[in-house]
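Every protein chain but one is kept in place in this view of the complex.
A, B and C label the chains in the order they appear, each numbered from 1.
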Amino acid sequence: MEDIWIELTKEALDVGAAAAFLATPGAGGLSLFVGTTRRWTGEQETEELAYDAYAPMAEQEMRRLVAQAQGRWPVLKACVLHRLGVVPVAEASVVVGVATPHRAEAFDACRFLIDALKQQVPIWKREHYADGSTAWVQGSAPPALQEEIPSPEADE
Amino acid sequence: MEDIWIELTKEALDVGAAAAFLATPGAGGLSLFVGTTRRWTGEQETEELAYDAYAPMAEQEMRRLVAQAQGRWPVLKACVLHRLGVVPVAEASVVVGVATPHRAEAFDACRFLIDALKQQVPIWKREHYADGSTAWVQGSAPPALQEEIPSPEADE
Amino acid sequence: MTERDVKTTAPHEAAQLRVLLFSVLREKVGRGTLDLALPAPATGAALLDQLARDYPALAPYRPIVRLAVNQEYTDESVRLEAGDEVALITPVSGG
Partner (left out) sequence: MTERDVKTTAPHEAAQLRVLLFSVLREKVGRGTLDLALPAPATGAALLDQLARDYPALAPYRPIVRLAVNQEYTDESVRLEAGDEVALITPVSGG
């Protein structure tokens, strides 16, 4: 369990700390993804985002997704860190990272984790636009039932 | 040019500084790859690696690869940092990172840069094994002539 | 599962449930927690129907809500038991 770092926090996320956590003698590569608040989406200017979460379930889902990644790739260490509350433009809302023996699997596992997080983990963002308006962002589809998520076996 | 950070250094690489450099209001995602010294390769135990480089050309090739990535993906910022000299087990030898508006292109551009670096940039590693022996590691094929590298145009 | 089998609600008893709301649903209803008694048979679908009647602001979201029961996503056919923690999850947008 000390090989997995899951955290929801109102503090700024520390990418250097994530990389230091992931470093391990068995790893040849670490892949990290950092989601940052983008100022422009089409014509709309964002000033900041605010994140709401169903916190205990979000952490549990994150753990479950890491376990899924471990079933598919030789993940030695993994971290999934998500900031809650207000995240200003250009700051990090999420840091996902994995350590694996070789680089191809690091990219694949990291990509899987951020894609799955955005589909499955009960966290929502609210855009605060420069014109003063706000809007909850809604994902494209409801989270999948656990059985619907492609299992490690089905993939091989 | 201030959007690209290329560096060869004998100092430890700072992943947090790389992420801070990449953060920018136009970015929705940063993809970082950190290459670390792996202790075991099959039966052989590595104690440390030592890197040699044709430094001025290595920096020039890194810049050229970033320019190629910029031609293919909307890369807002990029960094390619490589450590030279001795790199102990679990420490970082290379940090490659890109910032793009969306996450899929961040992964693709980062993956391109590390793959191309390992094929093209004149840097060589020497394994220092636990049994006291050393060996220069040789890549699988000579670097490609510039004309042989798939151009951005050819890809679209 | 074993625990749930044991504490099955009696056929005509109402199940006392706590429902959690987040993000847009919490905003629309003005509360993050709803307590309600659901007549037997207490299923996820019955819960969603009753909530849509009691809180018209929730009705438009019914087709896209995923139920989570005791912090696990479940099908609407799920049988709800007294004390279950139920959450209404609209399509998420973290990351």
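Throughout what follows, a contact is a pair of C-beta atoms (placed from the backbone, for glycine too) under 8 Å apart; a residue touches a chain by one contact, two chains touch by 3 or more.
Keep in mind that this is a model prediction, so the values were computed, not measured.
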item	value
Chains shown that the absent chain touches, full complex	B
Where the unshown chain meets subunit B, residue by residue	35, 51-54, 56-58, 60, 82, 93-94, 114, 117-126, 136-146
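As a convention for this text, only the chains that are shown with their structure count from here on.
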item	value
Core chain by centroid distance, with centroids computed from Cα atoms only	A
Length of the line joining the C-alpha centres of subunit A and subunit B, rounded to whole Å	23
Euclidean distance of C-alpha centroids - subunit A vs subunit C, Å	26
Centre-to-centre distance between subunit C and subunit B (centres being mean Cα positions), rounded to whole Å	49
Junction residues of subunit C - those touching two or more other chains	none
